[in-house]
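For this depiction, one protein chain was excluded, whereas all remaining protein chains were kept in their positions.
So, subunit A:
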Amino acid sequence: MWIPTKTKKYGVAIYNWKGDTRFGLPLEIGETVQILEESQGWYRGFSTKNRSIKGIFPQSYIHLKPCKVDNEGLFESVVPLEDPVVREVTLVLREWGDIWKKLYVQREHYKFETVGKVMRDLLEWRRQLVSGTLTHDQTRELKMKIIAKIDWGNK
């Protein structure tokens, strides 16, 4: 029986999977998925980077993450419940990642080096935020630092 999932709606792949089964959806480690339904050890859903291709994948390959579901049913929207600053850094890092690669091809050495360094700083700070070992005060300070860097980068 395939049953729509209620809370298990969002997760990240913890291993690469070729998707070598009927209706299989191949996954790469780190890829995020949205889940529609489940049946005996399988989920069916799609990768958030290509929502139009649906397929099934083993539940054991997915680490579930908290999320908020709106408009439950056929046209539901799923929003991961993440710290907004963490979310923002993720989006910014991915966006800058593309720009950074362009800077590389264009041989903008100085900009390439500088942006690379800032990205590595952001990665480390984001990691500290996610690890959850910081106190409230430290978290606040770190967020300020991150936001300042992002502002710098966007200029």
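The rule is short, and it goes like this: a contact is a pair of C-beta atoms (placed from the backbone, for glycine too) under 8 Å apart; a residue touches a chain by one contact, two chains touch by 3 or more; residues count from 1.
By definition in this document, contacts and distances are computed from a predicted model.
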| item | value |
| --- | --- |
| "Engulfment and cell motility protein 1-like Protein", "Cap binding protein", "Ubiquinone biosynthesis monooxygenase COQ6, mitochondrial" or "Exosome complex component RRP46" - which is the UniProt name of the missing chain | "Engulfment and cell motility protein 1-like Protein" |
| Residues belonging to subunit A that touch the chain removed from view | 2-4, 12-17, 21-23, 28-32, 36-37, 39-42, 44, 54, 56, 58-61, 63, 65, 74, 90, 93-94, 97, 100-101, 104-107, 116, 119-120, 123, 126-127, 130-138 |
